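If you scroll down you'll find the structure; I have some questions about it.
One protein chain is absent from this view; the other protein chains keep their places.
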Amino acid sequence: MSASRGRSGEAGRHRCGPALVVVALAGLLGSAAAGPAVAAEAAPYIVLASTTSTRDSGLLDWLIPAFRARTGIDVRVVAVGTGRAIRLAERGDADVLLVHHRPSEEAFVRAGHGVERFEVMWNDFVVAGPREDPAGVRGLSDVAVALARIARGGHLFVSRGDESGTHKKEMELWRAAGIDPHRDWGAGPGAYRETGTGMGATLNVASELGAYVLVDRGTWISFRNRGALDLLVVGDPLLRNPYGVILVHPARHPHVKAELGQRFIDWLLSDAGQARIAAFRLEGEVLFHPVRDVDPPAAPGASSRRIGSP
Amino acid sequence: MAEGARSAAGFGERGSILPLRVEGLGYRARGEWLLRDVSFTLRAGGIAVLLGPNGAGKSLTLRLCHGMLRPSGGLVSWNGPPAEVRGRQAMVFQRPRVLRRSVRANLAFALRARRVPRALRDARTREALAVTGLDALEHRPAHRLSEGERHRLALARAFVVEPEVVFLDEPTASLDPAATAALEGAIRRVAADGTKVILSTHDLGQARRLADEVLFFHRGRLLEKTPAESFFRGPRTPEARAFLKGELLA
Partner (left out) sequence: MSEFQDAFVQAARLLGRADPELLEIIALSLRVSLTALVLACAVGLPMGAALGVFRFPGRRAAVTLLNALMGLPPVVLGLALYLVLSRSGPLGFLGLLFTPTAMILAQWLLVIPIVAALTRQVVEDLHEEWEEEFRSLGAGRLRSLFELLYEARFQLATATLAGFGRAIAEVGAVLIVGGNIAHVTRVMTTAIAMETNKGELSLALALGIVLVALSFLINAGLVAVQELGRVARG
């Protein structure tokens, strides 16, 4: 009797805080549930620094499983703007770079950060804008003329403003149009706006404001929140957007998985890889064009896997 | 009445820390003497009441005796090495704190803090609960006790470590008459058990009910120290006479 009382008296001391119990249990559950992710870490993999356009369009989700099926190598994609992707690679935080701004890519290789640049494919940019098209650029085949009209008319234009490949391309196009967007704006400053964010976020802003915007076709097709935006200018050769792939130089960063990375590059440039790119469709449209002519296999409706897709 | 009632129960072999001798005790804060030249001796047994209006220096004296404060002048001496004597005292503070645990766990806390051997804990806990009349509330969460029960729990927590001396600082200042009576009953039982009780109060009625000995304080000085009976029959100082009539100003 007295012994049992004694124990109950001491229980108060040893009873753990309920918070700790919950936390510990949840921690165990969480760790157990995350088993698959842990297992995946064991497979050989490379880190690919690329752009949001290749990931969000679903292209990489279309290419990587095919590559993995052939080689057993997984590709972990860190998708950021071209500028940040290049800086990641410069610091040695990626094995392979897949981006779309040739001058920056060439500078990257010249500086010894990359082994060699190979052109893999191209897609194109388009100019989207408000459906009512106050600048009257719809259907123009000369993008420089279209941009000049938008600027002179002082219409709203939303720019990435983030040193991404798209932003750098946009700057090229302004130069071609003979316009300095920060100075030569009809209604004065304020109508040319820089978001400093990714393509999607910028499109969200453009859609909200009813502004003109330069966007890569892939992001445009897969973008769900177009609102009152329409596709207005397409097809000018100036709007072509080549993608280059570069192996980060193992001499500069010894930990780089040069062999695995090279196999990924080789596969992208191979007939199989090029055919796979050509076969990619987003909502029935061709997005990326391989640099070499390959016979696209009878396209089995390619699609990107995303959360919630059946 | 309680003289030596428990001396056979264990104090004999280790010697008593009493008598408590206080000589020329003074305490100064911010340049002001709050307590001046206080001297007295307290022997084992019974209840000593430090009586006086608010601000007379009663609580200060308790804290100095218990070693919570360092005197600015004079001496507090116990019969024993200074490092050990506090371990044989306990104090109930004016606003008793209770832990958010059961009544029993509150007592267990004090036993742990004093490093009382496990084998002794259960018996002491039962004794403390019985003396303070909390037996029935043993497993009640302490924060759900009434104010009076909480004060008794604080007394039990002091008593459970089997101190030789218990200090109580204004123990019933915030209690209603019924709770006061219950607590005073518990205090009497603690004293009857052989523990020296030293308590401070400004409540004349309480002093009459409890005191074996009265130490009357006023404005930082000890004015009288007499057996309770003679204090209430014939106080020697004009301040004490005024206090008994309810006319003394602090």
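The chains carry the letters A and B, assigned in the order they are written, with residues numbered from 1 in each.
As a convention for this text, a contact is a pair of C-beta atoms (placed from the backbone, for glycine too) under 8 Å apart; a residue touches a chain by one contact, two chains touch by 3 or more.
The structure displayed is predicted, hence computed values, not measured ones.
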Sole contact to the chain not displayed, among A:59, A:199 or A:214: A:199
Hidden partner chain, touching residue among A:76, A:102 or A:138: A:76
Sole contact to the chain not displayed, among B:140, B:188 or B:219: B:140
For subunit B, residues in touch with the removed chain: 66, 68, 86-87, 90-91, 93, 97, 99-102, 109-110, 112-114, 139-141, 144, 161
Positions on subunit A contacted by the hidden chain, ascending: 13, 15, 17-24, 26-27, 29-31, 33-34, 36-37, 40-41, 47, 52, 56, 61, 76-79, 91-93, 197-201, 203-204, 207, 219, 222-226, 253, 255, 305-308
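The rule we apply is simple: only the chains that are shown with their structure count from here on.
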Gap in Å, rounded to a whole number, between the CA centres of subunit B and subunit A: 76
